[in-house]
Structures are given as structure tokens and as C-alpha cells.
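Yeah, one chain of the complex is gone here, protein chain that is, but the others are all in their spots.
What follows is chain A.
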Amino acid sequence: MISEKVKQSFIRIVGSENYDDSKAGRLVYSYDATPQFQSLPDAVIAPRNTKEVSEIVKICNEHRIPLVPRGSGTNLCAGTCPIEGGVVLVFKHMNKILEIDEENLTVTVQPGVITQDLIKAVEEKGLFYPPDPSSMKISTIGGNINENSGGLRGLKYGVTRDYVMALEVVLANGDIIRTGGKLAKDVAGYDLTRLFVGSEGTLGVITEATLKLIPMPETKKTMLALYQDLEAAARSVSKIIANKIIPTTLEFLDQPTLAVVEDYARIGLPTNVKAVLLIEQDGPYEVVERDMKKMAEICQEEQAVSVQIARSEAEADALRTARRSALSALARLKPTTILEDATVPRSEIAKMVKAINEIAEKYNVKICTFGHAGDGNLHPTCPTDVRDREEIERVEKAFEEIFAKAIELGGTITGEHGVGAMKAPYLEWKLGKEGIEAMKAIKQALDPNGIMNPGKIFAKSERKRVVVTR
């Protein structure tokens, strides 16, 4: 709860128009894109600059008020659900691109900038910012950094982490620090930049970021490989990489996912095949041609029933956009859509696809799978209904078994969506007790009062590990 006195101090900082504690105003920040999580904050505050953030944080720290920084609330791990109430901090005013530095190839932004706006702005100058989460038309850079988001181009170009060069961060005590710089090399002290990337708002508030840019690749080609056998598609993925080709994009969609995506996008996707791979390569013309040819051959060797090259950039773009809509499109099937983010080494992708299908059958649940196959990152997704408790239990069991299988294959419980409140109970499976303790020590040092996004990453109680029987 926020006392009247504290409320007045907040209002003195940001003005009454940027402080909202109405019921409706709080309700619309009580959720994110994660199903089954909702909790009201006590107030929503929209600071206008770093100094205001710092002052707000100081008050929260003094009064032990939980603070939840929030971008567009598209995360899938209950990362911005204010499960312990407190203040939700929104960056609708702090949404400017501050500088595009064409000499050092960097861009400096405020946290509320929308990912796609940034990508478009730098592309106008012939520059390229690769991390492109499917949610990029609404996700913010602040959110991307804090979830270390990946995207369709992750296979070749890496994830958000690989592009963050410098940060301005407000720490839990209100101190403002700057990490990194526009430097190709920098070993002055601990790499705090990397620490804050993926920290899910639990260590500090990011108020500015300098991101690395690269030159726009010269050409790009896109193709779709069609399969009547899921595992054959998955095998093609491992084989392409084993053949020392790193395409920009290597995405997997199974039949039920294709069907809903086509239902929405209506671009003539094949819905009568068991799976497709969306493959892209960019770079110098000759390299792209050579790689595309080779990949097409590999797909055909692996029983692809057809390999089609997009005839125009418009067609290619329609394919990418369709792929990006996969998760939301799956939501049309049932009232509740639960998705996972299990990730395995690329070589294990066919085994993982097989295991997912077996597990779905074992628990008698419907699982549709799509994902960044080239990254070994799959999104098995279950259309269900929270009102059917019995089914939800089976779904949860199935997903636990999928996590366990992923870890057994040398993988992880989340590749890009983060831990948040949702996967906190499973984190120990991946890290072990000692791993968790080391992370807790960092958290304790930077946020001794536990005001920064409490209840995320670290769970109150761990899940008992399921044992997978093969």
C-alpha cells in the first residue's frame, strides 16, 4: 500500500498526470501476455527522465515499495505482473531515439522505444539491427534487453545481448550508473552490461542503452521447405548446420500452427503438409545463391516434398510476418494458450521434436510446435482452457516433462522468454542449488531490500524435479 504522504511525494516528482492509482488505471497494468497471472499494482507511474526514475526508486527503496519496470507487457513469463503489488513504472515518455552514430555504428535509445521503430530508423541509414523478436512491432528495447530476447534472425546474428554496448541504469538505491561504452574493446572491471541484460528488471531500471549496429547485408533470399514428416524437417535443421551453413533464419512450423496462421494471414501457406521450414540467407549475392542451393539440396535429401523460393521481397515479408503471428494465431483455437520455450543444442532438435510429440500423446493433450529451430529453440504450445482444471493439470505435467527432457538433452528451460514468476519454480533444475545461490548473492548485493521486481526469477518454493523415464 502507498500512503497518502508517499503518493504526494511521487506526484511532486512526475506531476499528477503521470501518477495513476485509479482502479481501471491499475487494472490495465495487472497483466502481461502470460496466461493465468494477474495482480493489481498500487499505482502506475510514468517518469519523464532518468532523474525522475532515480527519485522514484529512492522513495520505493526507503518505503520498501515493490517496483516493476514495464515495457509493452508482451513477455511470456509473468515478468511484469506485479505479483506483490507496488509501483509499475512505464516508459511512455522515455521513448526517443537519442542518436544514430554512423561513425561508430551505434544507436542510443531510451528504454520505451519500440523495437520495430528502431529497426526502421537505422535501416533508413543503411544500417542493420538484427534482434527481431516476433513481437517487435510492439515490444520495447527496455523489455528486449531485460529478457535478452531473440528473434527470427538469431541463428546467424545472435540475440539482444550481442548488441548491447552500454547502459545507463538506475540502481535500487537510486544511484545512476553507466556501464560499457561505444567501445569495441573494454575490460575495465566486471562486465556489468552483460549482467543487466536478461536481468528481468530485478537488478535495476534501464534508462538508456547504446546498441551495436552492423551494415545492411547486400542481398537476401527466402524459401519454404515442405515436409510430410516432422522429424525429417527437424533432421534437416541439424544437417544444414552440420554442413557448416549458418542461415539467417531457420524457423519451424508444424501442421496445426500452419493452419491457424493461414487462417489469419491468408497468404496461401500450405496447410496439407506436416511441417515447414522457413529458411533465409543474407549476405553477398554469390554466397546467398550458393547457400540457398545447398540448403535446398539438403532439404530434398531429407524428404522435403517441395522447396519453394519466395519470388519477391513482398512475398518473403508476408512469410516472415505470418511466422511472427504464430503464437497469437494459435490463441484462436482455445480460450487459453500455454506455450513453452524449451531449448536444446541444435544437434538434438529432432530428438526434442519426437519427445514433444510422445509427451503430448502420453498426457493426451494437444501440442502445436513452432519455433526458432535453428537455435534449437522450440515453442511447444498447448491450446487449452483454464476453466478445465483437470486438463490444465495434465498440461502442466506434460510441460514439466518437456523441461526435464530438454535439460537431459543438454538444454534449458527457457531460451528467450525469461524466468519471471512463471518459470521461477523450475530454475533450480537448470542451475542447481549452488547456481541459484550465486545469483541470489548478486541480487542481494544490488537490491538488499528486494524492491526490484520481487517474486521474479527466484521462487519461494522449488518444483520437485520430474524424472523422465525413457
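The definition used in the following text is that contacts are C-beta pairs under 8 Å (C-beta built on N, C-alpha and C of every residue); 3 or more make two chains touch, one makes a residue touch a chain; residues count from 1.
We adopt the following convention: contacts and distances are computed from a predicted model.
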| request: Have a look at "Putative ABC transport system ATP-binding protein", "Glycolate oxidase iron-sulfur subunit", "Protein FixC" or "3-ketoacyl-CoA thiolase" and point out the UniProt protein name belonging to the hidden chain. | output: "Glycolate oxidase iron-sulfur subunit"
| query | Pick from A:Ala329, A:Met352 or A:Met452: which residue touches the chain that isn't shown? | reply | A:Ala329
| field | Absent-chain contact - pick from A:Arg12, A:Arg64, A:Lys92 or A:Lys440 | value | A:Lys92
| note | Among A:Lys23, A:Arg389 or A:Lys460, contact with the omitted chain is made only by A:Lys23
| query | Which residue, A:Lys7, A:Lys137 or A:Lys274, contacts the hidden chain when the whole complex is considered? | reply | A:Lys137
| request: Decide which residue listed in A:Ile13, A:Ile65, A:Ile83 or A:Ile114 touches the omitted chain of the complex. | output: A:Ile114
| Missing-chain contacts mapped onto chain A | 22-25, 27-33, 35, 38, 40, 72-74, 90, 92-93, 95, 114, 135, 137-138, 261, 263-264, 325-329, 331-332, 335-337, 385-386
